[in-house]
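The other protein chains are all here in position, but one chain of the complex has been omitted.
Naming follows writing order (A and B), and every chain is counted from residue 1.
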Amino acid sequence: MGRSAFRRSHGEGPFRYATTGAGILVLVIMAAIAVFLIVRAVPALQANSANFLTEQTWTPNASPPAFGIAALAWGTVISSFLALIMALPVAVGVALFISHYAPRRLASVLGYVIDLLAAVPSVVYGLWGVIFLVPFMRGPSEFLNTYLGWIPLFAGESVNSKSILTGSIVLAIMILPIIAAISREVFLQAPTMLEEASLALGATRWEMIRMSVLPFGRPGVISAAMLGLGRAMGETIAVALIFPATFTVTLQVLTGNGNSIAANIANGFGEATPIGQGALIASGLVLFVITLVVNTAARLVIARRKEYSRAAA
Amino acid sequence: MTTTIHVLQPVSMGRRVKNRIVQGLVWLAFAIAVVPLVSVIWLVVTNGLKRFDLEFLTHSMRNIGPRDAGGGAYHAILGTLEQVGLATLISVPIGLLTAIYLVEYGSGGRLARSISFFVDVMTGIPSVVAGLFVLAFWVLILGLGYSGFAGAIALSILMLPTVVRSAEEMLRLVPNELREASYALGVPKWKTIMRVVLPTAFTGIITGVMLAIARVAGETAPLLLTVFITDSINSDPFDGPQMGLPLYVFDQAQRPNITATDRAWTGALTLILIVMLLNLVARLISWWRAPAKGR
């Protein structure tokens, strides 16, 4: 035998390079996303005659083009937070219902149903929102405006049910299964021995949950909420059908005012000039950064939770 | 202290009431969650069945005005199948190889950790941003025009992190003893991975891929920016605008006529059926893999 008996197998090198290459490709894709978005956004930003950060109009197709992210970013943030405020308590309740209140058989069926609902495409929720919820919300919107109009959120002159509030409700319904599914997982993971410890001290079911389940599940619920928030911010199609598509920064979520970055991209893309497309790409970049911050925060919370459960084990 | 006749002291009224109130709130939360979700499913099924017929499944929207009845989503279903199929062909090999790198070769090094971090970042990319990227890169810079393939690239970016994560998880579940047993027989590492590790993790990986497909099959925004919209059948995903089922729903929902709305509902029903079928198959595979583990 001329060759060493310890030589490497033929396939080892190529295989190793292929796997490493695929991993590096992931990094390349991420870099490419950032680079190409910036490359396309810069010319539009240079042609912009208004301040991109503060301007409240969006006329990138006019000459001179003038567009600003302020109203869109504001609409994105307020609609997502409204959705989160509506969805979070209900989602945590649903998660507790499945993990600690419902009879066992019902609970496993419900868990499955929640998982399936999380998979319903967003365009379906959008369709439901524009055809069913928008007309349905006419009455409740008038009611809120008439009787709770002293709250700035519900104030305003012309009530329109094609509003930020209606869009937020659709977003809330969409992110509810996601938050509920993750929360249920962490609640189910609460150690039985801690639950028994509190029951043996004479805790009621609620006191047991407060002492043993919630402290254990809190980081998981927080990160679930943030993932839901990120999902709501990036959601496009469902809200593109519902948001009023005006460019004003306003707290009045019942009036026909407001828009979001993602919805504006979907609605404005069709008739955009090259500058207009660049402007939309610039707004997409801003959306990317906002969701990146929210998701990173969520991940930091999860990392902290891992340390915590190691300490508990 | 007062002397009580009984040893057991009753639980105070306040505590019992609080316990009851929370129980009521939890049931209430459940009811609140169920109402809109049932409403969505109910409306999609009842309205969708109106046009869920052979014509819908076999005809396109060509020469059918927004006010006309009839027409179908054949072009959209065909487009979705092609786009999702291509996206799977792109993302599964890359995702699987990346997962193998992370589990078998990277072993916590700097490169592996940064890949892992960016896979997480990728998970959070809004789908519309993935669409914008392909628009900027493929359509505007390379000048290649709207096509089903451009949409497939966007979808594959959304699929990739899900595939990597689920494959990674499954590969990590393969016991080290299996790998060591194979090494001990003198089998090189790459053959061990191909012949021992991957087959062991196979069904789990398939489940993850199916769930990833189900997720992107319903994506609309990236397609809008890359595939564009057409009323005609275009079976070539590499040339010219195509349609996709989610796009079809979006397109029809924007039209004010009842005929269009009916088509949108039926499109939504078809889409849900496809997504649920994918989910169901994925779950059946994982259930079949671990029949004893069912909860």
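What we mean here is this: a contact is a pair of C-beta atoms (placed from the backbone, for glycine too) under 8 Å apart; a residue touches a chain by one contact, two chains touch by 3 or more.
Keep in mind that, in the parts below, contacts and distances are computed from a predicted model.
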- line: From the options "Sigma-70 family RNA polymerase sigma factor", "Septum site-determining protein MinD", "Transporter" or "Phosphate import ATP-binding protein PstB", the chain left out of the display has the UniProt protein name "Phosphate import ATP-binding protein PstB"
Field: Contact list for the unshown chain, restricted to visible chains
entry: A, B
- request: From the listed residues A:V42, A:L201 or A:V293, report the one that touches the chain absent from this view.
  value: A:L201
Query: Hey, which chain A residues sit against the chain that's not shown?
result: 104, 191, 193-194, 196-204, 207, 211-212, 215-216, 308, 311-312
- line: The missing chain sits against chain B at residues 5-12, 15-16
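Please note the rule applied: only the chains that are shown with their structure count from here on.
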Task: Would you mind writing out the residues of chain A in touch with chain B in their complex?
output: 8-9, 11-12, 15-16, 18-27, 29-30, 32-33, 36-37, 39-40, 89-94, 96-97, 101-102, 108, 115-117, 119-128, 130-132, 169, 173, 176-177, 180, 202, 204-207, 209, 227, 230, 233-237, 240-241, 262, 265-266, 269, 274, 277, 280-281, 284-285, 287-288, 291-292, 294-296, 299
Statement: The residues of chain B that touch chain A in their complex are 11, 15-16, 18-19, 22-23, 25-30, 32-33, 36-37, 39-40, 43-44, 93-98, 100-102, 104-106, 111-112, 114-115, 118-130, 132-133, 135-137, 140-141, 157, 160, 164, 188-191, 193-194, 211, 214-215, 217-221, 224-225, 246, 249-250, 253-254, 261, 264-265, 268, 271-272, 275-276, 279, 295
